[in-house]
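Can you keep this structure in mind? I'll have questions shortly.
A protein chain is absent from this complex, but the other protein chains hold their places.
When the chains are written out, they are named A and B in that same order, and each has its own residue count from 1.
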Amino acid sequence: MTAETRITLSRKDSRFSKSLNKYFSNLKGVVGFAILIVFVIMAVFAPLIAPYSPVEMTNEVLESPSLSHLFGTDHLGRDIFSRIVFGSRISLSVGFVAAGLSAIIGIFIGSFSGYFGGITDDVVSKVIDTFLMIPSFFLILIIVSIFGSNILYIMLIIGVTTWPTNARLMRGQALSIRERTFIMVARSTGESEMRILFGHVIPNGVFPVIANSALQMGGAILTEAALSFLGLGDPNLTSWGKLIFQGRPYMTFAPWTIVIPGVFVVLAVLAFSFIGDGLQHTFNPKTKEGE
Amino acid sequence: MGLLRILDVNINYRLKSKVVKAVRNFSLDVNEGDIIGIIGESGSGKSTLAHGLMRILPKNGNMEAAEIVLNGRDISKISDAEFDELRWVEMSIVFQKAMSVLSPVHKIFDQMYDTILAHRPETRKEEAKEKLLGLLSVVNLPSEILKMYPHELSGGMMQRIMICLSLIFNPRLVILDEVTTALDVITQGQLLDEIDRLVKEFGLTVMMITHDIGVVNELCTKIAILYAGELLELGNVKDVIFSPFSPYTKALVESHPDLNPHGSGLKGIPGTLPDLVNPPEGCVFYDRCIYREDRCMERKPDLVDFGKRKVKCLRAGEING
Partner (left out) sequence: MARNILEVKNLVKYFPVRKFGKKQFVKAVDNLSFSIRDGEIFGVLGESGCGKSTLGRVINRLEQEQSGTIELLGETISGKEYRKDREFRRKMQMVFQNPYDSFDPRVMIYKSIDLPMKINGIDSSPENRLAKMIETMNHAKLTPAEGLLTRYPHELSGGQLQRISILRSVLLNPKFIVADECVSMLDVSVRAGVLNLLLSTQKELGSAMLFITHDISVATYICGRIMVLYAGKIMEIASGEDILRSPLHPYSRALVSYSPTITREEKQRYRISGEVVTPIDPPPGCRFASRCPIVQKKCAVEEPTLRPMGNNRQVACHYV
């Protein structure tokens, strides 16, 4: 496209900036985002932020929080603050990857099923219903104990067991969008079904999935923490959940070893829950800014 | 004989950050026996006006009036509880879609009896049934209807039922809010014929809210033209339609293709409605008026009385009607 054409077609206020404004006018969304940013910075700049090495063992065993050790030390004299900082990398990665995978699978399956209908839809709906009946955590537990606790497997497994909610959301959207006039217009002007699906149906229907994905990120972090707490986490990596697991024996006389990582897990889930609310507010055409 | 006197009504809707002035300085006198058609397009405020009169505006709606005198009594200042007493008894309303007014899981009789009980709790079933059967026969509906459910009936039938319901307590004034808009042509025509008969038989006074000027021409005696929340012209139907004084009325009538084969050169009204959050200082129709002059923009014209005609235009009477 030429420069003239691009200039002709430009506008000052884009949809994106408008959506951004709307998102940041919602208190929950702002708070959630703030917490997340802190964690992300923590994860990305871990080596610069952590005062000590997360694995260096010292003689200062089970020391309570002090000026030199902000969150105290664990049973091997390791600085908990540094371990939390480095642990954020694991926990956040699990959140993003698992939820991301769940979203992608859910969007594809849900949109195909809802848009094309027919036998595919009948089958997919039954599969979704079945998955929703099974308590997902136990399913994950079983699969992890069979296949092993490699962090990659855990991310994969969480993603592959949580896509049904996203699929259901996407399917519902696809079902209603396919009746809209602009879809009939698209067919009438010669657009292929695939182009309609990816160009119109998914972009218009994906919002509930995005909002749900935020929640699922929190959920994935919590699931991984739970797995680690039960001893099924990746033995080579230290997530926040693993820290809780390690602090367990010392709970009564060195509570900081277990409480502090626990607080971080809770904060992460809270942050994503707020972000999810903020996203829902942003995408809801009925709410206005500042509500 | 004056039945209803509306003086200076203003209705606002409060949105999050702004206030929409949906109806501004509306005044109207309705005499007994009038069938007055309130004509307006989208954004004219006609339905808002009806809802305001019946005190059924949504929560963010607010109505103020200098006076609303019904049967000699100013009802604009009475409490909501007092208004509940007179609603349906002295003044009632029929809406556009009977489908959304009636509950799908209750029989027709039960729903109508329910309404009767809401106002006259001492009414016995037999009494109610007798009254209802009487009304149904006037609109040519069989008595079996009472035992049926809404989904078993057609749109036309349901509207007739709603009209019966509105007449239960012999109100003096009935407001019909776009009652034929959702109906097919022939059903609409049949319903209008019914309404005509009911008016004559019960001596009703009717306020007919619609966007269809043909309907007003065939059924009504008087006509009020609303545009963007303001009353622009008022008078007898034939006078106003065939010799309009307001440029908006003229343009509106000329937009109607009517039953004219190849009446070529149909003129619409180019342009869009003014912003109702900041309505113009001068004439509300200024932007789209082909007869406008500079003075029209400066100040709002008064509603001038021409005898049987009221017009809000500085050039009223100058344009060829």
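Here is the rule we go by: a residue touches a chain if its C-beta (ideal position, glycine included) is under 8 Å from a C-beta of that chain, and two chains touch if they have at least 3 such contacts.
These numbers come from a predicted model, not from an experiment.
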Within the entire complex, the undisplayed chain is in contact with A, B
Of B:16, B:151, B:267 or B:308, the residue in touch with the unshown chain: B:267
Quick one: which of B:14, B:125, B:147 or B:238 touches the chain that's been left out? B:238
Hey, which of B:85, B:193 or B:318 is the one touching the hidden chain? B:193
Where subunit B meets the left-out chain, the residues are 41-42, 154, 156-157, 184-190, 192-193, 211-215, 217-218, 238, 241-242, 251-253, 255-263, 266-270, 272
Residues from subunit A at the interface with the omitted partner, ascending: 1-2, 4-5, 8-11, 15, 180-182, 184-191, 193, 199-200, 203-204
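Criterion: only the chains that are shown with their structure count from here on.
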With centres defined as the mean C-alpha position, give me the subunit A-subunit B separation in Å. 54
